[in-house]
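A single protein chain has been removed from this complex, and every other one stays in its place.
In order of appearance the chains are A and B, and numbering begins at 1 in each one.
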Amino acid sequence: MKELNERIAEAFARIRQEKPLIHHITNYVVMNDTANLTLHLGALPVMAHAPEEVAEMTSMASALVLNIGTLTIPRVEAMLKAGKRASELGIPIVLDPVGAGATKLRTESALRLIRELNVAIVRGNSGEIGALLGLEAEVKGVESVKGVEDPAGAVRKAASLWKSVVAITGKRDFVSDGERVLGVDNGHPFLTTITGSGCMATTAIAAFAAVEKDYLLAAAGGLACFGLAAELAAQKASGPASFKVHLFDELFNLTPEALARGARIVQL
Amino acid sequence: MKELNERIAEAFARIRQEKPLIHHITNYVVMNDTANLTLHLGALPVMAHAPEEVAEMTSMASALVLNIGTLTIPRVEAMLKAGKRASELGIPIVLDPVGAGATKLRTESALRLIRELNVAIVRGNSGEIGALLGLEAEVKGVESVKGVEDPAGAVRKAASLWKSVVAITGKRDFVSDGERVLGVDNGHPFLTTITGSGCMATTAIAAFAAVEKDYLLAAAGGLACFGLAAELAAQKASGPASFKVHLFDELFNLTPEALARGARIVQL
Partner (left out) sequence: MKELNERIAEAFARIRQEKPLIHHITNYVVMNDTANLTLHLGALPVMAHAPEEVAEMTSMASALVLNIGTLTIPRVEAMLKAGKRASELGIPIVLDPVGAGATKLRTESALRLIRELNVAIVRGNSGEIGALLGLEAEVKGVESVKGVEDPAGAVRKAASLWKSVVAITGKRDFVSDGERVLGVDNGHPFLTTITGSGCMATTAIAAFAAVEKDYLLAAAGGLACFGLAAELAAQKASGPASFKVHLFDELFNLTPEALARGARIVQL
């Protein structure tokens, strides 16, 4: 995937050049981590959820992350407000349906956001995407304990149904725009030992989507970039907390050239 | 305490085998840390506080943490909802009365949760438990600046009064079910230099309570486990932040065998 890798590396270089603003309406658990990750990637983070300011904040952003962890009803309303402004202005929305399938509130809120907004990319684990598709899948808290049987088929189906790019992350990540399906093999098991690694992957995708209009490429790029940093970090880690420190350092130090060499993307 | 240590080690092994879900309704300061700690211990964390989903989320959990830091009135209502479902289903509730004694809201909310719910374990510092008992004690912010004179007596009294296991943590931790009193001597002064170490101890207790129905043992086990990891981490730390990184790494790497050897529990 020589050409793909180079296009991803170019997008990565653009993030650092353009420093796009990424507006997050996200959960309280990961706010600090995803703000830091945004900075380390080269973009600018802002976290804002007051209904009085979300549309104004979104309008100066280059991407909008909607993440439904620690969700409440007023938060969904703020997401809809920000999302509508983003849709009007052509700003890509990246949705992370954290815990969809675990509770009615999360499943229904995620589906409502997909239905009412022009979502560019959805990223979830196998259980979450499966639950949103109505497939047999199980989410315990925010963990996929029973994923879909055919993730390549599921992302393709979801992408076609929701008219957006869809990613299922796991040992292999699957990304589709409804026609093409890509697999991303970067990553490391240490990612499953820290909280918010899925949310961080979503933020990485949003940073790429802020500078790359081919959202399939943006999703694969964000995941490859994040996963590659994880691989490098794991070599230096002696546990999950030192892994996380190294993960952030590696993301910051990662060059577009290293990404072009290290991204492991396959066409499925 | 050979036998006790072995029972604790067995409980620790069960956490890693069963990966119980620990539902937290907790404060914003420690959400990320306690979610990570839950994972590092081998359990699964979920943070959810919307009134519309708390009961549903609790019903799939194996323990429920109620932590009153950064408390608000709606949050207390969510805790009551989740707690009532937990009580119905026999899911152990672990209460952390952060800052009780500092403000009326915190003292009264903690007492209300104790009164209206079937709380399995309460863990606080000496000032907090003292304040809840109406003893002379002083809490400044969330810090115990004047503890109870007789912590062994206080936990026994509180446990008997509240019909739950009660733990006062400090240089020596005291745990009682109203009859037996145990002392846990694991720990390190570095724990007082990071925020949320009490909240983390509560989460460790909850992970043990999720797999061990003898809640006195669960409380002592969680505290010994957390304190032992702190001792190991302190040897490698050059300050509070590197201590915290090592603390999390050590918890992740701790084996049941090491816990059986290293737990320092005494019968009082």
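Methods note: a contact is a pair of C-beta atoms (placed from the backbone, for glycine too) under 8 Å apart; a residue touches a chain by one contact, two chains touch by 3 or more.
Since this is a predicted model, take the numbers as computed values, not measurements.
In the complete assembly, the contact with the undisplayed chain comes from B:V245, out of B:L21, B:L132, B:A210 or B:V245.
Interface note for the absent chain: among A:A152, A:V245 or A:A258, the touching residue is A:V245.
For the options B:G83, B:G99, B:G127 or B:G147, the residue in contact with the chain missing from this view is B:G99. Residues of chain A that touch the chain left out of view are 21, 23, 28, 31-32, 35-36, 38-40, 44-50, 52-53, 56-57, 60-61, 244-250, 252-253. The chain not displayed touches chain B at residues 27-30, 32-33, 69-73, 99, 102-106, 140-143, 193-196, 238-242, 245.
Quick note on the criterion: only the chains that are shown with their structure count from here on.
Averaged Cα coordinates give chain A a centre that lies 33 Å from the centre of chain B.
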